[in-house]
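The complex appears here minus one protein chain, its other protein chains still in place.
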Amino acid sequence: MIVLFTDFGLEGPYTGQVKAVLYRTAPAVPVVDLFADAPAGRPKPAAYLLATYGSWFPAGTVLLAVIDPGVGTQRAALIVEAEGRWYVGPDNGLFELVIRRAATARTWEIPRPPGPLSASFHGRDLFAPVAARIAGGELPSDMPRQAHIGRHVDWPDDLSEVVYIDRYGNAMTGLRAALLPAGGRLTASGHALRRARTFGDVPTGDAFWYENSNGLAEIAVNGGRASEALGLTIGSPVAIDF
Amino acid sequence: MIVLFTDFGLEGPYTGQVKAVLYRTAPAVPVVDLFADAPAGRPKPAAYLLATYGSWFPAGTVLLAVIDPGVGTQRAALIVEAEGRWYVGPDNGLFELVIRRAATARTWEIPRPPGPLSASFHGRDLFAPVAARIAGGELPSDMPRQAHIGRHVDWPDDLSEVVYIDRYGNAMTGLRAALLPAGGRLTASGHALRRARTFGDVPTGDAFWYENSNGLAEIAVNGGRASEALGLTIGSPVAIDF
Partner (left out) sequence: MIVLFTDFGLEGPYTGQVKAVLYRTAPAVPVVDLFADAPAGRPKPAAYLLATYGSWFPAGTVLLAVIDPGVGTQRAALIVEAEGRWYVGPDNGLFELVIRRAATARTWEIPRPPGPLSASFHGRDLFAPVAARIAGGELPSDMPRQAHIGRHVDWPDDLSEVVYIDRYGNAMTGLRAALLPAGGRLTASGHALRRARTFGDVPTGDAFWYENSNGLAEIAVNGGRASEALGLTIGSPVAIDF
């Protein structure tokens, strides 16, 4: 299975052209849109989403992950193998948490292909062909092992910020709920929020936080939109109260 | 074929994870997104949409229908077989009109699976695996026949409200056009609207209603957006004038 994690959207031409490349190269491999609205042009919050949502997929999955504000500049192009999953995308921090959380990880640099390469759509021209070949069983053994991947050691293990607003207005943080104190509160935009198991456990209209279905701490309002009720957006800070 | 009817959206992580489950369990079955923007958290208007749009599909189709404001609470999980189509989703009224309009219908309760179950994403964890198994030919004969499905006998056979606003701003009602008087008018937001066959039959800028391509009475403006021109939203009442 090939899984797409991008900021390309689905309705315009970008995801469609990527899929056309994938279907031509690996016609028998299903392609799943995981995120087409990952944080646009922001590899740091995207890295926390990717590490959490990517790890839900079984070993063997190929994740084509493209949040690429530096497309057309000199940043490298990477293949990362982490706990049996393959990640393909730009070397801009997007894989920092995938690598950091993996017991074992290997990286390769994708060589620049011989033919013409667009300056603005490496998702289609550089990354998709590589993802399709890996999904088809080809291993990157003929590529040089990458020794100089850019690491971001100053990024924390969990990010106490909002990293994604979903269509219901729920605000996902970059915090893994399992690492938070059981009775802890989160404070966002001056609101101290208690933990609940799910929406139905708080009165309608109340804000709370809960462990979402992939393990992130997520801020929500039962029957409402937390992003608007609390004024949250990607990058809003979240404090952990013991 | 598996058909998705949800309020999950397509760009965020929800539909993608559902499809990943479906493709793993039933890799040869095509999956079609029918509605990813069905009335969010509102099973009643969604029930009228589902009954009409679901019946367009041939017998054997599996419809995974999840509008589920009570996810994580004690509402039951259902399989409904109605006129040869299979429906899988929560017991909250979403299947009321499917069952009421069917000549024959059978229902089963989905038992709680043995493993861990997220509190907020039964679409992925509970309903998708069952839909995939039915699509793969497995019948729910080993599940107990459901005797206590929640019925909503107070809901009308047709709903004289707006149940969906499409991307063009057209407002679908819960009324089947074939049951309306041929020369009848609909009144919405104080506007009496005459019936037309299609957009090209009224002057540009005029509001009208017509039988849409699936049989619902739909309010539209030729070359405009009826939802904004007339101030319509899901739940807006519609009166039938003889």
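The chains carry the letters A and B, assigned in the order they are written, with residues numbered from 1 in each.
The rule we apply is simple: a residue touches a chain if its C-beta (ideal position, glycine included) is under 8 Å from a C-beta of that chain, and two chains touch if they have at least 3 such contacts.
Computed from a predicted model, the values in this text were never measured in an experiment.
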item: Hidden partner interface residues of chain A, rising order; value: 8-17, 19-20, 23-24, 27, 40-41, 69-73, 118-121, 124-125
item: Footprint left on chain B by the chain that the document does not show; value: 1, 3, 9-10, 30, 32-37, 53, 56-58, 164, 166-168, 197-201, 210, 212-214, 223
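Note that in this section only the chains that are shown with their structure count from here on.
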item: Rounded Å distance, chain A centre to chain B centre (Cα mean); value: 31
